[in-house]
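Note that one protein chain is taken out, while the other chains of the complex remain in position.
And then subunit A:
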């Protein structure tokens, strides 16, 4: 797998924002028009278009104009490289902390049993 550093930086910057992550998650389910994508967010269209621009610059999202509607879809190739590493780290820490939860429960239980 190729990892060109500047591109990956752009991808991580793009995914570092909750609005943009939500857009990516929505588009994973299928293409959508800009107005449909913008609807759940409490912001004006210009602000939303800025977010969309960051996703497009990072190569995560492409859009096409059909008549008066602009339709967006995900670029799965770009998502793979960045998301894979990001998800690995997240899963690693989640697993690690699940183990710590278990240990803390055991220690608390041990304390109760003593008294």
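Please note the rule applied: contacts are C-beta pairs under 8 Å (C-beta built on N, C-alpha and C of every residue); 3 or more make two chains touch, one makes a residue touch a chain; residues count from 1.
As a working rule, contacts and distances are computed from a predicted model.
Colleague: Which of the following is the UniProt-recorded protein name of the chain this complex doesn't show: "BMP family ABC transporter substrate-binding protein", "Cbb3-type cytochrome c oxidase subunit I", "Putative spermidine/putrescine transport system permease protein" or "SRPBCC domain-containing protein"?
Modeller: Not shown, but named in UniProt as "SRPBCC domain-containing protein".
Colleague: Contact with the hidden chain only, please: which subunit A residues?
Modeller: Against the left-out chain, subunit A lists 1, 3, 5, 8-9, 12-13, 16, 28, 74, 76-77, 79-80, 83-104, 107-108.
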